[in-house]
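All protein chains of the complex are present and in place, except for one that has been dropped.
For reference, chains read A and B in written order, and residue numbers begin at 1 within each chain.
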Amino acid sequence: MEEKYYEISSDNIEKFINNLVEQNNEVIAPKDKDSDTFYDKITNFKDADLNILLPKLSFKEYLLPKTETLFEYSISGSSINILDSLENAGAARIINNGSGGSDNSGKKGGKKIIFGSRPCDAGAGPIMEKVFNWDYKDEFFNEKFKNLYIISIACVQPDNYCFCTEAQLSPESSYGSDILLKKGGSGYYAKVTTEKGLELINSSSENSSLFKEISKEAFPADKDWKAAFDIKKTQGFLDKNFTSNYFQEKFLSCIGCGICTYTCPTCHCFDIQDEGTNEKGRRIRNWDSCQFGIFTLHTSGHNPRVTQGDRYRQRLMHKFKIYNEKFNKYLCVGCGRCSRNCPEDIDLKEITSELSLMENSGEV
Amino acid sequence: MEKMNDKLQNTAKELLESKEVNLIIGFAKGSNPLRMRSVFITDPKDAYKISFNAHCVQDLAVFLKKPEVKKFGKIGIVVKGCDEKAVNTLIQEYQLSRDNIKIIGVECRGAIKQNLADRGEDSVKQSTVYDKCLACEVHTPLLYDYLVESDEPAFEITGDVKPYAKIEELDAMSVEDRNMFWQKEFEKCIKCYACRQACPLCYCTRCIVEKNTPQWIETNIEETGNAQWNMIRAYHLSGRCIGCGECERACPVNIPLMLVNEKMARDVFEKFGYKSGLDINAKPVFGTFDANDFNEFIK
Partner (left out) sequence: MENNRVEEDDKNAQNDKGNLSGSGSAKEKEPRIIAFVCNWCTYNGADLAGTSRMKYAENVRVIKLPCTGRIDPLFVVEAFKKGAKGVLVSGCHPGDCHYTSGNYHSRRKYTAFRDLLSYFGVDTNRVEFSWISASEGNKWVSVINDFTNKIKSLPDSSDIFSKQ
């Protein structure tokens, strides 16, 4: 659709969000919790903490829950009953599986709205969507993706771990956002790029009156964000140096905790498990991580990725080479969470930039 | 700090040059001035990278369980007093031979909480260090081959300091309230198992959660699976945990794991008079028994 531009005051954005809450939607925003910030459900605009750069975890769990039930079964006597989670339980239940695992509200028909995410987090949605649809169409993901509305706020000041610009997004990118807000004027300028964004604005006459449409020219232009290194060169290094000793040496300090993958907005690996007894049970999928030794362990006992170096190399390869070869995009939004949260201080920005400089250095 | 770093670097250099060790694990500058990270040195020329300050939060003993690191054979390791207790426990439990390790102990004056350092905190004070530092009895490591003294003064402790004060609060609660408290905490768990990986004493090559015949610990990342995992992690570490606090620091969702570890350490001390990691010749508390052990709960 054609992009639309609006202006909205600070007071009105508060009204808008509170209206969305009242309209029976689940609004999720960065929220203060145990002296850190996490995405969580808010009931009032004032609950949202919009001053921080990024919440500690991404909102990935609203697209790919930590544990998701694929189907349930029950057996009584000779009859076996299978409950398809998508069909039978109704979409509402599955969608609500997002926060904290259990279905926490029975709100049917309500939307899930992420408010106050950053362009990096917003960009993760369409990046994952490609994976979940290139071959097999993952309805569980799609259902949630379709019903997730994203209102993000452009960053003013990225920190030292951020590298969205290098990862082909930018602190002001609207990729993946339904509405992108930029601070300025009487409060915010809004850029609406999708029908879903318009749907939110036009969800009531009061809501649409809060927004004042402006011309494209009146919308503040993006700053000239400069990439500190060329990610294509990083890819160039990875193309040629699968067996490089760099990985083995660099990742001696990796303890394989998997925090980088669990806090990553785009990492999407899952593990399918069955749980249950003779009477009832379910098939679920849980988050999983390529940083675990058992991730590639064969039944035979052979493990193709023996060392942590092999495993971290896989993470780099997948993000900056393999995914790109297929979808011409990177499986990384440059949010820097993996670096900030790494207990051993492994910094992905530092590594990718280091690799980009080594592109033509041959075997290292 | 300068003097300390010189001594550290010289020790590391000599050890590598004399081939007494093949690898030195130490601390080096991290991704920002208030972060430190581990460094693995095999060439004496690189010894200059090693340094130490109040941001050295990591417990380097965690690497001693890593097969890639074990391969180096004789290893020199830079440890704070608390981390050194992990080395002791590894020796006690036959995971490490005393002959294969050169312990470069550093006198530590307290480590600044990483979440505060990330917001710019750079001074060692009662309010900025970890709880373990407030109760620290091992500012000087118990066992070492080389000792690097600190040239910093100890931070001042004023008033009635109660590290891990929440434990007493929890003890005073009703069973139901405690249940509520922990359910709420475990609900946050995302089962990344960083607590396990960051722990120097979680060295099983195959963790209980990876065993699936039977599936002892449910795989789901919901109330039940999370509670089972956290329960069994705590149980496997009771009487062994040396209180380095790495699990809690690593936890990306801020579960107060040290409240569990510390509680178990206190209980084990109360019942069996045992503190972990103090003596490499002591028998691990659950590897031995006394005929007159606590018997009150048994019919």
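The definition used in the following text is that a contact is a pair of C-beta atoms (placed from the backbone, for glycine too) under 8 Å apart; a residue touches a chain by one contact, two chains touch by 3 or more.
Quick caveat: nothing in here was measured; it's all calculated off a predicted structure.
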{"item": "Residue of B:48, B:155 or B:272 in touch with the missing chain, whole complex considered", "value": "B:272"}
{"item": "Residue of A:278, A:300 or A:360 touching the missing chain in the full complex", "value": "A:278"}
{"item": "On chain B, residues whose C-beta touches the chain left out of the figure", "value": "170-171, 175-183, 186, 208, 214, 216, 218, 223-224, 227-228, 231-232, 234-235, 238-239, 260, 263-264, 267-268, 271-272, 285-286, 289-291, 293-295, 297-299"}
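The criterion applied here is as follows: only the chains that are shown with their structure count from here on.
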{"item": "Contact footprint of chain A on chain B as seen in their complex", "value": "30-32, 35-40, 58, 62-63, 66-69, 115, 118, 187, 190-194, 196-198, 206, 210, 215, 218-223, 225, 246, 249-250, 252-254"}
{"item": "Chain B contact footprint on chain A (complex, rising order)", "value": "33-36, 38, 56-57, 66-67, 100-102, 160-161, 248-249, 252-253, 255-259, 261-263, 271, 273, 275, 284, 286-287, 289, 292, 294, 307-309, 339-341, 343-347, 350"}
